[in-house]
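The structure under discussion is supplied below as structure tokens; questions concerning it will follow.
The complex appears here without one of its protein chains, the remainder shown in place.
All chains are identified by letter, namely A and B, in their written order; residue positions are counted from 1 within each chain.
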Amino acid sequence: MSIWQYANPKKFMETTGPLLPWIGAASLTCIVTGLVWGFFFTPDDYRQGSTVKIIYLHVPSALMAINAWFMMLVASLIWLIRRHHVSALAAKAAAPVGATMTVIALITGAIWGQPMWGTWWAWDPRLTSFLVLFLFYLGYMALWGAIENDDTAADLTSILCLVGSVFAVLSRYAVNFWNQGLHQGASLSLDKEENVSDVFYYPLLVSIGGFILLFVFLVFLGTHTEIRARRTRALLARERMS
Amino acid sequence: MPDLGKYADAVLSSYALSLLLIFALVGWAVVRSRKARAALEETEQRIKNRG
């Protein structure tokens, strides 16, 4: 038994297929619990007022925006090294999810920034890096869409993902250097002193858990879609040949 | 409904927009998945029938 047996598309579909509704339901439960708890049952922050409630959307989506790219990087590496098709397709399925999460993080951030910083948008390092990250997602998805041959597309996008990761990190530091920011430090870190206080912390954790499950759900679902689409294409091609 | 004070617009609009985007994403994924499944089943059926 090893993790690589799930690289077989059939095995992958058989294992994750029955799990899908459960993951979806768990994700829905967590997100609803986290958001309802956060929205209705937490006090206002003494400085931010009720805008603190936006944190339950902003932090989880921002977290997933970055981790989706990281997952794509790992999946791309697995594809390049071990040539498992499921891995390449999972990376493809993760991109739209990551891009949407980036947009949500940017929108909620802008709406929060308007009353708090007095501006919708500032060229703050974190905001700017997220915008650049969004551009990377766009380029990645556009490249997938532009190439007809599946394996070529998987190879090229994987390499783009690797190179893009290096440049995304570079941009992060370049942007940091370019402008000191307004954005506060990490809301969640191992260093307890910096964290948001407990009242906000637990619903936030639930919400983050929900977003993670949502991501897993959507990636599995998207991978299933891609596997099916590819199988259909293969069958059609065989039909034409015969 | 909790009292959102003067920031009600900001909070409500960010919730509305985010949930809208998430629903759109999930809906898009589900629709695509259904289409792919239907296309595959149709093709397999056709091949079996001719087969």
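By our rule, a contact is a pair of C-beta atoms (placed from the backbone, for glycine too) under 8 Å apart; a residue touches a chain by one contact, two chains touch by 3 or more.
Note that contacts and distances are computed from a predicted model.
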(message) Just to verify: the chain that's not displayed, which of "Cobalt ECF transporter T component CbiQ", "Acetolactate synthase small subunit", "CO or xanthine dehydrogenase, FAD-binding subunit" or "Heme exporter protein B" does UniProt list as its protein name?
(response) "Heme exporter protein B"
(message) Among the chains present in the display, which ones are touched by the chain that isn't there?
(response) A
(message) Just to verify: which one of A:V36, A:A174, A:V199 or A:I212 makes contact with the chain not shown?
(response) A:A174
(message) Touching the hidden chain in the complete assembly: which of A:I147, A:V199, A:I212 or A:L236 does that?
(response) A:I147
(request) Touching the hidden chain in the full complex, which residues of subunit A are there? Just list them. (result) 132, 135-136, 138-139, 142-143, 146-147, 152, 155-156, 159-160, 162-164, 167, 170-171, 173-175, 177-178
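Simple rule for what comes next: only the chains that are shown with their structure count from here on.
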(message) Could you list, by residue number, the parts of subunit B that touch subunit A in their complex?
(response) 1-8, 10-11, 13-15, 17-18, 21-22, 24-26, 28-30, 32-33, 36-37, 39-40, 43-44, 46-47
(message) With touch defined as at the start, can you tell me which subunit A residues reach subunit B in the complex?
(response) 35, 39-40, 44, 49-51, 53-54, 57-58, 61, 96-97, 100, 103-104, 107-108, 111-112, 114-115, 214, 218, 221-222, 224-226, 228-229, 231-232, 235-236, 239
